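For this depiction, one protein chain was excluded, whereas all remaining protein chains were kept in their positions.
Let's look at chain A:
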Amino acid sequence: MPSYEALVILRQMPRQEVITTLKRTAEAIFSKGGFIRKLDNLGHRTLPFRVFEHGIIHKTGTAFNITFDSPSKVVFDLNEEYGRDVDIVRSNIFKAEEPVKIKCTLQEELQPPAYRKGVIRMLRIARKGQKEKYPLNTGLNYYPFQK
């Protein structure tokens, strides 16, 4: 059971209705055999752009982040169910990711082109396609190779 994160934006409505809608979204996960690990309220916010959903233009909304574990085939059903819900403006389900551990390669990237790995590989590929050239100063009065 992999972990997922659902970011749900509910439309602007009274507090009691927000609670019932949130319960509905959570129960959808439970009914499909998943379980919730964490539920965060990201707050009531003005949306960065107007969203046209279910026949209304939404300018504000309340964002919730639900971290849950479920079988992977459930994600499709959840997306479908949340998409039908009139009170949900936008819902997205992403894979829950741990903080990345990247080894910084900026030092190699700031080298001059001749020392960069990608450029060296590119030069090697370019050299591969070229036809081999023979020196013409063989001492013979004809070209010994096929032209």
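In this section, a residue touches a chain if its C-beta (ideal position, glycine included) is under 8 Å from a C-beta of that chain, and two chains touch if they have at least 3 such contacts; residues count from 1.
Going forward, contacts and distances are computed from a predicted model.
Novice: As a check of understanding, state which of "D-2-hydroxyglutarate dehydrogenase", "CLUMA_CG020282, isoform A", "GTP-binding protein YPT52" or "DNA-directed RNA polymerase III subunit RPC3" is the UniProt name of the chain not shown.
Specialist: For the chain not displayed, UniProt's protein name is "CLUMA_CG020282, isoform A".
Novice: Looking beyond the chains shown, say which of A:16, A:107, A:130 or A:146 touches the absent one.
Specialist: Answering carefully, the residue with contact to the hidden chain is A:107.
Novice: So which bits of chain A touch the chain we can't see?
Specialist: Per the touch rule, chain A residues meeting the hidden chain are 7, 9, 42, 47-49, 51, 61, 63, 65, 89-90, 92, 94, 99-100, 102, 104-107, 109-110.
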